[in-house]
Structures are given as C-alpha cells and as structure tokens.
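All protein chains but one are shown at their positions in the complex.
The block that comes next holds subunit A.
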Amino acid sequence: MKIYIPMDSAAKALGADDVADAVKAGLAERGIEAQIIRNGTRGMIWLEPLVEIDSGEGRIAYGPVNAQDVPALLDGKMDSLGRVEDIPFFARQTRLTFQRCGVIDPLDLAAYEAHGGLAGLRRAAAMTGPRIVEETTTSGLRGRGGAGFPTGIKWKTVCEAEADQKYIVCNADEGDSGTFADRMIMEGDPFSLIEGMAIAGLGVGATKGYVYLRSEYPDAIRVMNAAVEIARAQGVLGADIAGSGRAFDMEIRVGAGAYVCGEETSLLNSLEGKRGVVRAKPPLPALEGFLGKPTVVNNVISLATVPVIFEKGAQHYADFGLGRSRGTVTLQIAGNVARGGLFETAFGISLGEVVEDIAGGTRSGRPVKAVQVGGPLGAYMPREKFDTPMGYEEFDQNGGLIGHAGLVIFDDSADMLQMARFAMVFCAVESCGKCTPCRIGATRGVETIDRIARGDTAATGLLTDLCETMKEGSLCALGGFTPFPVMSALTHFPDDFATRKEAAE
C-alpha cells in the first residue's frame, strides 16, 4: 500500500505535516505496512490536505483530511472522493507542464524519469543549438512571466550573440498576488525546471544558470536546492549533461523581498548584488544581461514547459491553444473562491467558464463582483467581461492582461475604491524609485483616491490624468500598469467611487 500526502506548502499550511505524523503513528499502531510518499500537490487546494491511498486499484483520494480524521481514514471509514483522476476539476485539465506535479515524490529522479522526465533533454542533447531554438519557436511558447514574449525568439538572440560566457536566469520571483504556479512546480516537480534550464543552456550555448527565487518561499528554496544537488550527482547537471558532451550547471539564489526584482533588469541588478533598480532597455538582457553577458531571462513556467515540448514534440504543444496563444495556460484560481487551485488547460477557455463553472464561484457563496487577472498590475474584470477568452491578444482587446495567469476572485462585499487605493499603495511601497511618475505619482494617487472617498468626486478627473501620466512616463510596468487595476475599478464600478458622497448628503 502506498499513501501519498503532499508536502506542498499550501497543503502544509492546511495541516499536511500533522496529517503525515498521524498517519505514521496510526500505521504503526495498526501494524500496517505502507509506504508514505510526500508528493507535490495536485493543485486542488480546497481539498488539501488531499491524501491518496493506492492499494492496487488506483490512487483513491480523500480530502480535506485533518489529523483527527486519520483513524477513520486508516480504518476505511472515511468517504472517498474516488480516483483522483476522475475528480471533475482534475479530469477537465490538459496537464502538460504539470503532468508530474502531485504524481511523484518531487525529489525522486527515477520516478521523474519513469513519468517522461529527461526524455526531452536526451532529445535536445542530440540537436545543435540552433535546432533547439527552432523547435522552441515552433512550439509557439510565449513567456509566462507576464509579457508573453515568444521564447524561441528571445533564445535566438542569445544563441547568435558572440560571447565567452552566456547565462540562463530563471525568474522565480513570483510576486503577483493570486499566483503560485511557480511555487507549485518548484516544490512539486523541481527537475522539470532544471531540465528546462539545461535544454535552454544547450540551445543558446550557456553553461551557467541561476534561479532567482523569492525569499518568501522557504519550502521551494529547500526543494530546489536539494533537487540541484541530486541532478548534479546523477549527471543531469555538470560537465557532460545527458551525454551531450556539453556542460551546464546552476545555482539557486534567494531574493530579498522586493516586488520590483521580478522585473527582469531589476532582477539582474539584484543578482549582481546591486540595488534592484530597473535598467533602461536597450541594451536587451539577451545581449547584455547578467554581468554584461548575453542572458536568457525566463519565467519558471516558461522553462518548466520546455521539457514536455521536447518530449512530445513542438507541434504537439502548438496544437493546443487559441490564435497566437499556443499550448496551455496554467491558471491559478485564488481569492474568495469555492474551488481554488491550479488549472492547466489549453488557451481559449473563457474567464466566466473558469470562474463560475470550474471554480464554482465564491467561497462565501455570495455573487462574484470582480476578478483581478494578472496580479497587482492587472485589471479588475467585471462580470460583463466574463466571455473574454484566455488569450494574450483577447485579454488585451478587452482592457486586461493575462500576466502570470493568476485570477483573484472577489465577492460583492468588495469595495473597489479600496482595491484601487491598494494598487496605488502597493506601487508606492514597491517602486524602485527611478521614475517620478511612479515614485511620486503613486503617492499622489493614494491621496487623490482618499479625496474621492471623502466625497470629492471631481477628483476622479485628476485620478484619470494621473494614471495617464504614469502610463506614459514610467520606465517599467510597475508604474506603467498600476493604472490598469485603478482605472478598471473606476470605470467598471463607478458606484464604489460615488457612494460616500451620497451618504454624506
């Protein structure tokens, strides 16, 4: 018998470690022989801790399980959810990037290989750099960190650059509220990221990689460090990776609590040991990146998707999707939600289907008021926009952005003026300080929204102008996109910006 208990930090935050202890004790008491496997999460966070028991007829799911439930669980007296693959939320997904997450012990390299791991790297090892880059381009993969830039094109620039040293830098700063896909894959299937970085290294001729991992993720830091050591010991990293005759090695670096360091040039400054201020582009990091050398900077999910592209072929990946958004989107459904978690599916599904149907609306049971898509710099989408399909261009046309694909759901008790105010506060707190419209403008924005809150509705014109200035005059998307949440709140929920005045009258 095998018993799977996740070690993902969301599962732990809901008591998975206590459950594991109770299971261990319960098994000993009953004299039952069973193997406990600490897997990643399947991503159905509302069911965590989700325990799976495999007695030979598939993996039967139970959840949420707390420590007090364990005696009933072990005595076969707890209701099961059936086979985990049959749970509708799971059954409806197309799992490519997350194919192994929650399935295996994250640090078991043999299990990784048995589930398709390293096949992509072996295939890439037999290809030339330019062929690897071409395959990546064919897949249609676009950056999952926010900007959606075609990954193959970025790699081509680095591949063609002449230099004695090139780098692969993985952006694992995942600062957006409502996002946890990077964390989940690093905790649940770290070798997929390592394999993706190795393939990137072979593709562009880089021998050294760094993962810039935010300090807010101590569990992910532990798992990634352990995985790198195992990969090195097993020859997945080192002087001759996967028999390619080429070298690649990597290190995990820990961030220091600055949201702006998720912006790629700020990240590079931080990695070099400087203040995390944003650099002007050009020069592109692809030509002058880490320590001035040609550097690929890619998000965790972009890189962790590369192995499956090489395993199954670029065309297989490109066959999923909508328009210019190819492959799968790893949606993170969060906030006030009945069924929250990670949902990987082909691009093209509508926002409303995700929110109402898959996620089941709010946790509070009240009507959905708004969904913030794409993190703190993303727009608040009202119900009227729920037919927007998940696609980079489609969201853009509807005044929003997909970003890192986080969805934060709010019920009708949300005060959108307060949410707009928070967006400005956040920008002021996290600004790198380089541009006046961002550094000073955000603080003015807070003051202006406070004026509106006191009943001075005329200040909405000021707020609109200020947002225009921030959009036009900011070097990076922190100052430049903060107007998205602010203006979407103001435009779609004008009542929240007017009620106080009426109440005062």
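Throughout what follows, a residue touches a chain if its C-beta (ideal position, glycine included) is under 8 Å from a C-beta of that chain, and two chains touch if they have at least 3 such contacts; residues count from 1.
One rule holds for everything that comes next: contacts and distances are computed from a predicted model.
Asks: Would you mind picking the UniProt name of the chain not drawn here, from "Cell division transport system ATP-binding protein", "Sarcosine oxidase subunit beta", "Phenylacetate-coenzyme A ligase" or "Formate dehydrogenase subunit gamma"?
Replies: UniProt protein name of the non-displayed chain: "Formate dehydrogenase subunit gamma".
Asks: Pick out which of A:Gly120, A:Pro285, A:Gly406 or A:Gly480 touches the chain that's been left out of the picture.
Replies: A:Gly406
Asks: Return the single residue from A:Gly82, A:Gly235, A:Gly257 or A:Pro283 that touches the missing chain.
Replies: A:Gly257
Asks: Taking the full complex into account, find the residue in A:Gly178, A:Pro307, A:Gly321 or A:Gly480 that is in contact with the omitted chain.
Replies: Answer from the full complex: A:Gly178 touches the omitted chain.
Asks: Just name the one of A:Gly335, A:Pro389 or A:Gly403 that touches the chain not displayed here.
Replies: Checking each option in A:Gly335, A:Pro389 or A:Gly403, the one touching the absent chain turns out to be A:Gly335.
Asks: For review purposes, identify every residue of subunit A that touches the missing chain, sorted by number.
Replies: 9-10, 12-14, 45-46, 48, 174-180, 182-184, 208, 215-219, 251, 253-259, 270-277, 290-291, 332-337, 340-341, 363-364, 372, 376, 406, 408-411, 414, 419, 422, 426, 429-430
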